[in-house]
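Here the complex is missing one protein chain, while the rest keep their positions.
For reference, chains read A and B in written order, and residue numbers begin at 1 within each chain.
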Amino acid sequence: MKNYFQDLLPRIVLAPSFFVILVFVYGFIIYTGYLSLTDSRMLPSYEYMGFDNYSKLFGLRHWKIAVNNLAIFGILYIVICTVIGLLLAIFLDQKIRGEGFLRPIFLYPMALSFIVTGTAWKWFLDPGIGLEHIMHQWGWESFEFRWIKDRTFAIYTVVIAAVWQSSGFVMAMFLAGLRGIDGEIMKAAQIDGASGFKIYRRIIIPMLRPAFLSAFVILAHLSIKAYDLVIALTNGGPGRATEVPATFMYSYTFSRNQMGVGATSAIIMLIMIFSIIIPYLYSELKSENQS
Amino acid sequence: MASLTINDLHKSFGSVEVLKGINLHIEDGGFLVLVGPSGCGKSTLLNTIAGLEEITSGEIQIGDSSVQGLHPSKRNIAMVFQSYALYPNMTVSQNIGFGMEMKGIEKTAREELIKKVAETLQITELLDRKPGQLSGGQRQRVAMGRAIVREPQVFLFDEPLSNLDAKLRIDMRTEIKRLHQRLGSTIIYVTHDQIEAMTLATKIAVLKDGCIQQFDTPYEIYNNPNNMFVANFMGAPAMNLIEGNISKSDNNYEFQMRNSKGDVVSLPIHGVNGLKDYEEKTVICGIRPESINDLDLVSKSQSVVREVLIDVVEPAGSDTFAVVELGQKQIIARLNGNSQVSAGDTVKLTFDLSQAVFFDRQSEERIR
Partner (left out) sequence: MNSQIKLSRILIYFVLILFAFYYLLPLYVMLVNSLKPLDEIRGGGMLYLPSVWTLDPWRSAWSSAQIGVDPSGLKPYFWNSIAMVVPAVLLSTIFGSLNGYVLTKWQFKGHGIVFGLLLLSCFIPFQIVLIPMAKLLGVFGLAGTTSGLVLVHLVYGIGFTTLFFRNYYAAFPTEIVKAAQIDGAGFFRIFWRVLLPSSGPIIVVSVIWQFTNIWNDFLFGASFADFDSTPITVALNNLVNSSTGVKEYNVHFAGAILAALPTLVVYVVSGRYFVRGLMAGAVKG
């Protein structure tokens, strides 16, 4: 009898978490998915509408702007963070004095809320009191930096702030990867006559492939979720110029009383994330099982 | 191929001196083994020869030219590492050819040489695989291929067999020896395994704490150790080291110990003149297990028979090792494989003293 109970105990312990996840994550996903197929407005209704919401969504100008912004923001964010992160990691790995001092400086933005980041950068990028004003004060009268108020360029300010927040983290990932490389490989490459630059390009960077992959996955997923930063920095503006799917979903669901459309946008966001994450997790778990 | 000469080499890391005046010479085609315990500086010494570490002072000559200060790739050396250090994202073929690529040798010439080396090492069918798909022994051969293809003046090996399991290690050891015989290359080889040192080397340098304890042929190192460290380090099982007194009887010296009953056990010594300074003093006597045998072995001129108590018997197939008590010390004797002794027996064993060596108790130096 005791044995039976002991056998069951692990499952009992795990059960609450599993149950909770099942309901609050997957159950909710299904619920929202269902809502996306209804004509919900301010409150959920259960009138089935098929995929009407989806076609409606893809026709909305606001949605197209949001997706476009996500593409611009996402690609720039991922590429710039990766480049900066890799560069800083390689530099820091060169037996720099004061590494213990520099590394926390590069990493601390990660500890901040996106709201704080948005607040800090918002004023720095503001033409009235920020960078443009400083340049004017220093004598450079013709300097212009009004991106944050510019419909076309505002999205790039989001990139600047987001890169500031996350590039330190990417650097830490690459640094860990670099440190994991066997020192003897460097020695062998030196004897083979490879210069510093060639060693990195031909040998070390290819060996960092796992780190690149992890960085990509994390940054991609963060960029799709980006909500707090946009709200704090530009609040979606000017107008709708920095709208992203995350802000779109919120405003359509709660302010514009178009819950069906909002739910639809959320499902699209989910599909985007899952199409990156699921293959990644699957291959990671599979290789873990093999080794 | 070329010779290697090292003159008064010093190397410090900051304020810590790791190599304290190394002097070595190995002739063209020789096989020099640097052996010693962990931390003795042997790997550091190898790295300085390779040019991977700078030296603080001294001179390194490969052939007729001084190379200290030259970049590793310009010293005409090749190195095989403990962890093989193969480039994981390149094929075997690319690994072997990488050095040539860096030198600018064009593709067809490279492929020729790679093919030749692969045939020599019997790894031709592995050329398109990546290191991750190879076994330990295969990787080791690829590492050697990468070294051979450079056609260097000196080959450097940094504990290349430490990562292999016991059987593979013996196989690869033979391969390396075969390679040496076939290519006639000058080899500098670092290991902590003294059996590897004995079987492979033409010359051995025993290092401890950054100093060379002895630099000699394997035979001399084994039979004529300079000090207690060398005597103890080389040989497995280790040389027995026993403390006792020197006393003079008639015209001969005797080495005397007390056994557990309080009686004096003495061994007569001949031909060690240095002992005249040690009359009535305590010295350490070194006698190898193979010098202590069963009674039925042919007795030699300097053999004596003594009675000992057997403590532990370890049959090892071809030999039997017995831990016996002599004086108040436990020592190891090497008996016949089919010896019938058991623990607790008191037996007579012969002691061949022609190979016995003596050391000063304080300085641990050899008394000759």
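Simple rule for what comes next: a contact is a pair of C-beta atoms (placed from the backbone, for glycine too) under 8 Å apart; a residue touches a chain by one contact, two chains touch by 3 or more.
For clarity, every value in this text was computed on a predicted model and none was experimentally measured.
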{"item": "Visible chains in contact with the missing one", "value": "A"}
{"item": "Contact residue for the chain not shown (choose from A:K56, A:K225, A:R240 or A:R256)", "value": "A:K225"}
{"item": "Residues belonging to chain A that touch the chain removed from view", "value": "6, 9-11, 13-14, 16-18, 20-22, 24-29, 31-32, 35, 44, 84, 87-88, 91-92, 94, 96, 102, 104-117, 119-124, 129-130, 133-134, 137, 164, 168, 172-173, 176, 196, 210, 214, 218, 221, 224-225, 227-228, 231-232, 235, 246, 249-250, 253-254, 259, 262-263, 265-267, 269-270, 273-274, 277-278, 281, 284-285, 287-288"}
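What we mean here is this: only the chains that are shown with their structure count from here on.
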{"item": "Residue ranges of chain A in contact with chain B within the complex", "value": "182, 184-185, 187-194, 198, 202-203, 206-207, 209"}
{"item": "Complex interface listing, chain B residues touching chain A", "value": "47, 50, 52, 71-74, 77-79, 81-89, 98-99, 102-103, 146"}
